[in-house]
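Questions regarding the structure given below will be posed in turn.
Of the protein chains in this complex, one is absent; all others appear in place.
A, B and C label the chains in the order they appear, each numbered from 1.
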Amino acid sequence: MNPSSFTWPIRVYYEDTDAGGVVFYANYLKFFERARTEMLRAMGYEQDVLRDEAGIIFVVRSVQVDYLSPARFNELLQVSSAVTQAKKASLTFAQTVSRGDATLATGLIRIACLNAGTMRPAAIPDYLLVSLTSAPDPNIGVN
Amino acid sequence: MNPSSFTWPIRVYYEDTDAGGVVFYANYLKFFERARTEMLRAMGYEQDVLRDEAGIIFVVRSVQVDYLSPARFNELLQVSSAVTQAKKASLTFAQTVSRGDATLATGLIRIACLNAGTMRPAAIPDYLLVSLTSAPDPNIGVN
Amino acid sequence: MNPSSFTWPIRVYYEDTDAGGVVFYANYLKFFERARTEMLRAMGYEQDVLRDEAGIIFVVRSVQVDYLSPARFNELLQVSSAVTQAKKASLTFAQTVSRGDATLATGLIRIACLNAGTMRPAAIPDYLLVSLTSAPDPNIGVN
Partner (left out) sequence: MNPSSFTWPIRVYYEDTDAGGVVFYANYLKFFERARTEMLRAMGYEQDVLRDEAGIIFVVRSVQVDYLSPARFNELLQVSSAVTQAKKASLTFAQTVSRGDATLATGLIRIACLNAGTMRPAAIPDYLLVSLTSAPDPNIGVN
């Protein structure tokens, strides 16, 4: 599998930091989610449309995050996102938060696809699986 | 009108602070909302029950906040809440955030009552208006 | 005074919404702050540099927000920012959150300039006042 990797720029605002002077540890999960959402959007998929038309939603089943080095107020970060495992009804994303060459945090996020009505596991549509696991489009993620 | 005043204790955690070392300005609105919710609960009203059984929800129409002095990590604050104006379909709360004798912030929050189905203005039930505008019960809000 | 108006695009993510299905009321203050920060940046001023080199920081003294219409998940909003009053040591920003032609929220945010060491009121540097209150540069804020 040759994962499509996507990068999204995120600016650190006061809202993201804490009194320790660094980005609060929970907020990396916000950054990761923004990058996953923008990755889908760059491929042409809007999550509200997927819910209303395909009848599916994505929920997080587990996260694993390693915090390597702190991010600070006003820094411009890059958040990457790539699908490393795709099953019938779940996806695993490998994600990173970087500042230039420095990797600040890494994450493994496991997502389940649910039927938006019953909230039970649902098959991920084939067209979505193909997009998420194919070679990267050189025209996306260049922000 | 002799407003029933209610006080709710709130501890400042890292999540509430920013890199300036103080509570982030948006988070006072979280504190105010917690105190309003707990004031209703202390009077016997749960907002999910009001939505499901009385068919009403409350939404914020306007806020006015004055920030007088900063709150910091690990401090124990007191957040007060009192209804200062009650109309057929809206309420105005006067709220404060204090630390001991020092008032750190004051707020005026205007709330509308909506029909949970149509999202149009709805009359506040009489029993709720009476509770919110009567003299304080000495047994509530003593935390 | 012909205020320089600036607009910044903000996407609504899950983190911004609440169980009512709309953007949580405190989060408009995050959006307003992002737009003020980006307005300064577009004029060439980075707040961490202002703190470290000019020795000043900005703190919010008061906010007034009117919520006119809700914003929802996945919407792309425009947040505007303009200085409507400038004094020696304080600024008032008029801000709006819009979606296309619809204004969703308006805010008046009063900011004080403080000496970063003593935390006492400090004069806003002249170059900054000139930038903030002059006619808009057609090259900024076009996102």
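In this text, a residue touches a chain if its C-beta (ideal position, glycine included) is under 8 Å from a C-beta of that chain, and two chains touch if they have at least 3 such contacts.
Just so it is clear, the model here is predicted, and its values are computed rather than measured.
K.L.:
At which residues does subunit C meet the chain that is not included here?
P.N.:
Residue positions of subunit C that touch the missing chain: 14-15, 17-22, 24, 26, 72-73.
K.L.:
Residue-wise, where is subunit A in contact with the chain that is not depicted?
P.N.:
On the side of subunit A, residues 20, 25-27, 29-30, 33, 57, 59-67, 70 touch the unshown chain.
K.L.:
Since one chain has been left out of the picture, which residues of subunit B touch it in the full complex?
P.N.:
With respect to the unshown chain, the touching residues of subunit B are 11, 13-15, 30, 33-34, 37, 46-48, 73-74.
Note that in this section only the chains that are shown with their structure count from here on.
K.L.:
Note the rotational component of the Cα superposition from subunit B to subunit C, reported as an angle of 0 to 180 degrees in steps of 5.
P.N.:
It works out to 180 degrees.
K.L.:
Whose Cα centre is nearest the centre of all Cα atoms in view?
P.N.:
C
K.L.:
For subunit A and subunit B, what's the span in angstrom between their mean Cα positions?
P.N.:
35
K.L.:
Could you grab the centroid distance between subunit B and subunit C? Build each centroid from C-alpha atoms only and quote it in angstrom.
P.N.:
26
K.L.:
Can you work out the whole-Å distance between the CA centroids of subunit A and subunit C?
P.N.:
The separation of the two C-alpha centroids amounts to 28 Å.
K.L.:
Any chance you could list the residues of subunit A touching two or more other chains?
P.N.:
Where subunit A meets two or more other chains at a single residue, that happens at 14-15, 73.
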